[in-house]
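Report on the following structure.
Every protein chain but one is kept in place in this view of the complex.
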Amino acid sequence: MGMIGGGKDAFIGAIHRIAANMDGQIELVCGALSMHPEIAQESGRLLFLPEDRIYNTYDELFKAEAQKPADERMDFVTIVTPNFAHFAPAMQALENGFNVVIEKPITFTLEEAQQLKAKVDETGLLLLLTHTYSGYPMVKEAKQIIKSGKLGKVRKIYVEYIQGWLSRLSEREEGNAGAAWRTDPKKSGKSGCMGDIGTHAAHLAEYISGLKITELNASLNIVVDGRMLDDDGAVLLRFEEGATGTLIASQVAAGEENALKIRVYGEEGSLEWAQMEPNTLTLKWIDKPAETLRAGSNYAGRLSTYATSNCRTPGGHPEGYLEAFGNLYRNFALTLSAKIAGEEPKAEWLDFPSVEDGIRGMAFINNVVASNGSNEKWTKYTI
Amino acid sequence: MGMIGGGKDAFIGAIHRIAANMDGQIELVCGALSMHPEIAQESGRLLFLPEDRIYNTYDELFKAEAQKPADERMDFVTIVTPNFAHFAPAMQALENGFNVVIEKPITFTLEEAQQLKAKVDETGLLLLLTHTYSGYPMVKEAKQIIKSGKLGKVRKIYVEYIQGWLSRLSEREEGNAGAAWRTDPKKSGKSGCMGDIGTHAAHLAEYISGLKITELNASLNIVVDGRMLDDDGAVLLRFEEGATGTLIASQVAAGEENALKIRVYGEEGSLEWAQMEPNTLTLKWIDKPAETLRAGSNYAGRLSTYATSNCRTPGGHPEGYLEAFGNLYRNFALTLSAKIAGEEPKAEWLDFPSVEDGIRGMAFINNVVASNGSNEKWTKYTI
Amino acid sequence: MGMIGGGKDAFIGAIHRIAANMDGQIELVCGALSMHPEIAQESGRLLFLPEDRIYNTYDELFKAEAQKPADERMDFVTIVTPNFAHFAPAMQALENGFNVVIEKPITFTLEEAQQLKAKVDETGLLLLLTHTYSGYPMVKEAKQIIKSGKLGKVRKIYVEYIQGWLSRLSEREEGNAGAAWRTDPKKSGKSGCMGDIGTHAAHLAEYISGLKITELNASLNIVVDGRMLDDDGAVLLRFEEGATGTLIASQVAAGEENALKIRVYGEEGSLEWAQMEPNTLTLKWIDKPAETLRAGSNYAGRLSTYATSNCRTPGGHPEGYLEAFGNLYRNFALTLSAKIAGEEPKAEWLDFPSVEDGIRGMAFINNVVASNGSNEKWTKYTI
Partner (left out) sequence: MGMIGGGKDAFIGAIHRIAANMDGQIELVCGALSMHPEIAQESGRLLFLPEDRIYNTYDELFKAEAQKPADERMDFVTIVTPNFAHFAPAMQALENGFNVVIEKPITFTLEEAQQLKAKVDETGLLLLLTHTYSGYPMVKEAKQIIKSGKLGKVRKIYVEYIQGWLSRLSEREEGNAGAAWRTDPKKSGKSGCMGDIGTHAAHLAEYISGLKITELNASLNIVVDGRMLDDDGAVLLRFEEGATGTLIASQVAAGEENALKIRVYGEEGSLEWAQMEPNTLTLKWIDKPAETLRAGSNYAGRLSTYATSNCRTPGGHPEGYLEAFGNLYRNFALTLSAKIAGEEPKAEWLDFPSVEDGIRGMAFINNVVASNGSNEKWTKYTI
């Protein structure tokens, strides 16, 4: 694996490396780790990269790697730059025959995402979009439970993603780099909070329920004076097949950490999952006691292979965010290995977020922003 | 105390009697407990009422009680009939000089509520509206914390009230009387779920935050085929002073019991309270660890007298719904006793829901139904 | 009902009155509420007792009440004096033909408890010992589950009762009357913490499991300097049929409220109940997901009538300590009414703690104190 962005002080780059390292199947072999050559060089050395594979730009990286023999060059590249700088390296990667891992949101605009999809379709290469939360085993179990029909037809979906870390004007007052680019429309895109975390919530809702959003009624807020993008919002949702729901996202919910939570209600029962205690999935029933499913358990085969194949430890040994992230990488890598070996990847491995999810993420942002600007109650979800 | 409605088999009547009984300061002395004379008589006997104070109609009750000397007649009357039958007995009570306790929603229409308020103002009598949830000590503490400014200016309010008991068409299939009248527009009013439980949620939000709703954007659903009133809905809210929020209410959330929960976010921190574990109030802060306040504790005087005076047991001996209900009655009775004795009631006693809250409840229903019927995103909250 | 002790500032007397009042079936009609005549008189007036039934001593009370006609005199008397003053009035009550409710521990010594049992057997009168915690519906459900064999043979019982209110030398420093008599061997008996709360824990373990303690290995501590009785201790337990367990009790666990909790493990699964969230009973299984049973629910008949008949509200409307206490009184009163009416009481009503439980409580204290004083590891539990 190669990496673009993710130099020494970048939070998300380090997370990607831990996730990729975790299972001992992926090795970081090269990188263009910063747009600042000194940082790129220093970061590369800290990561024990060979001197000649520490690149100063991604142009250099693609050129050099593409010229290596197939068994020496990187198999894929991970792009962990700010949003505005996703598209160009991703296209270049695909054009040079490299598979791609990319942070969400996939691009800066929907149009770019669509171009990327066209290129993916054309090249047949793999693209992993790191919607981390769908890598949790109990999220996968939730999806399978809905799919099985055990809860009956889905009626309601409540999803919320609540953080407090932008409760103050951190982007200016504290010189917080992560806050700065995320709240800057030139780097982040047309939405702040909804783009950064609302898209995760929307993805989770569609992923678990298997239903797509068809209409929405959004209201965005800039709560902290002086901020340039929304830091809070709520959306009423209509889904396929008549389900309805709400999506709440906030980055100014003082005191909250990273409270992503989803509840899905069917005719016969419901499920509830919260990211901050991710190893537990609660099922509630009309006529039976609530049940608690736990990652790492199996219950004599009751849990699906989608859950069990994404656990590394037995029940009661908690796995967390990094393992969920690792699951994305592992499934991507297993799929890639199978492909390289000319074998059929398992369905469980293929279950990672792709360029299609990236397009829906960009469309979600567009539709939410459009609805927020409209006096009409409901906006049709369009792509 | 006298009682209108609440004959044997009526759920809420029994609850009112337990709540009133609890502290040994209120005695049930008479009743017109059912519109069916035999049930009225039988119910009265089961409650050890004297034969001559078991009435068959509330007309009889008011006539007979009003003629008794002041120290013999009932001090107040509790009305626990279905919604459509609140107004007439309440008016008659006030006209006959009796204080009134009344189940929410206060009346069938906003106009009736306003007439009731006029009569209350004219007579100077007391009216208690049983928004039970504001009787919990930690709800009272929450209100005082917001009022104190410790959390800073309020920015966000999330309130939700989720039940599952109407997940099936219970009003027809199972001969469930409570379900039947609650889903019948002729008995319940123009809203089902929002009238029955949405009003509780709205009251709680306004009570704790001290802010009134100014605009709303509502969407109601009839989820179960064949039902005549909304059984589900969501409302985006705007409050005074720039706060925003969401209100979710559902009676078709399969597997949920009575999940009323509120979160209020200020500039410096937030609070969270959930009715199903009512003795706990959680405070979260930007720069400090979260704190857990517990009913029955005092923390060397840190809890307000509004909380401590509404507890009966020390910390760790859980109080529940009936005690919260009992607090409404106790505060009402203490205020009434003070008034009778010509003394000034304490501020803590006066802190019970009144006819003004009833008017806001009716207006909430009206505004939600209006917004639901409108294509415009936002509807101004009017009374 | 009459009451001995429980004058105006006594905590537990007020609790008994709320519990007895709750269901409108029991009325306080007389009392000897304090050993100080002025307090007895004042307390009686505050409780609206008729002047001629406010007694200054329990001798007076029994003499006067016994002379009244059967339909006027009290049906039973509640004794809520400190431990050392339980026996004499209880004997006198029984000798005068009155049924008895008594706070635990039943007496000051085991011998007194045995005499009381002999008198109960002789007179055929009823005695209720207020081990409150066995009045919770989910405790009753737990007992029925064990009895049903669903968990298989019981192997392990862990019970703990942890409080922090005696973390300081409150009996002297703060003039705390409750602390003072509880830590005084002349008023409380030969054990402090184990007598006050250890007995509750032991009762709960035996009640739920249906197994009696046969051997124990105890270690008691006086943690706070200057205290005269144990304020902390732990006991290893052996039960009938080969089960083993531990009992932990402490009143110096700083920061704890009233943390009574029990876990019972069988061959196939286990149950867990904690008093501070009493409406929930958790079942865990070897091969199935854990289940959460909730008071007020029924699950299409799955909960036993022992649980359902001890609930007043539907699921999600929490009941608490006072309702559990009320259940003891209600079941006692229903049994008494049936007896008076010459009818057979239901098994559910008879399920209240009796004089036999009182004897085991006193024996538990004796055995724990004996074991604590012995160098031998195991002490046979003797009565």
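Per-chain numbering from 1; labels A, B and C assigned in written order.
One rule holds for everything that comes next: a contact is a pair of C-beta atoms (placed from the backbone, for glycine too) under 8 Å apart; a residue touches a chain by one contact, two chains touch by 3 or more.
On a predicted model such as this, the values are computed, not experimentally measured, just so you know.
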Decide which residue listed in A:Leu47, A:Val139 or A:Ala290 touches the omitted chain of the complex.
A:Leu47
Missing-chain contact, candidates C:Tyr158, C:Tyr329 or C:Trp349, resolves to C:Tyr158
Which of A:Phe62, A:Phe108 or A:Tyr321 touches the missing chain? It is A:Tyr321
Could you list which residues of chain C touch the chain missing from the display?
151-152, 155-156, 158, 160, 164, 167-168, 217, 219, 221, 223, 232, 234, 236, 244, 246, 248, 250, 252-256, 263, 265-270, 283-286, 290, 374-378
Absent chain, residues of chain B that touch it:
283, 287-294, 297, 299-300, 302
By the contact criterion defined above, which parts of chain A meet the unshown chain? Give residue numbers in ascending order.
11, 14-15, 17-18, 21-24, 28, 47-48, 163, 165, 256-259, 275-279, 294, 296-297, 312-323
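Keep in mind that, in the parts below, only the chains that are shown with their structure count from here on.
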When the centre of a chain is set as the mean of its C-alpha atoms, what distance in Å lies between chain A and chain B?
43
Inter-centroid spacing, chain C versus chain B (mean Cα positions, whole Å)
34
Between the Cα centroids of chain A and chain C the separation in whole angstrom comes to 55
Two or more other chains are touched by the chain A residues 283, 290
